[in-house]
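With one protein chain removed, the remaining protein chains of the complex are shown where they sit.
Up next is chain A:
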């Protein structure tokens, strides 16, 4: 078990975002590859893409984010 100190909301949010992105890139790996080879994919398009993917974190309430992130904390 890791330390019992509760994480700040900011930590939870950033951990959740990285988890969300990791999941999304895994689930849509094939589509993301296709986008990368599209004609209109220029330098700053990568930011656009990452930003678009992580928007979805807004659909999870802070409590839900905490619940998911803290499941990992208790991993044995």
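Assume a residue touches a chain if its C-beta (ideal position, glycine included) is under 8 Å from a C-beta of that chain, and two chains touch if they have at least 3 such contacts; residues count from 1.
Here is the rule we go by: contacts and distances are computed from a predicted model.
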item: UniProt protein name of the chain not shown, from "Protein farnesyltransferase subunit beta", "quinol--cytochrome-c reductase", "RRN6-like protein" or "Ribosome 60S biogenesis N-terminal-domain-containing protein"; value: "Ribosome 60S biogenesis N-terminal-domain-containing protein"
item: Interface with the undisplayed chain - residues on chain A; value: 19-20, 23-24, 27-28, 31-32, 34-35, 38-42, 44-45, 47-49, 51-52, 55-56, 58-59, 64, 67-76
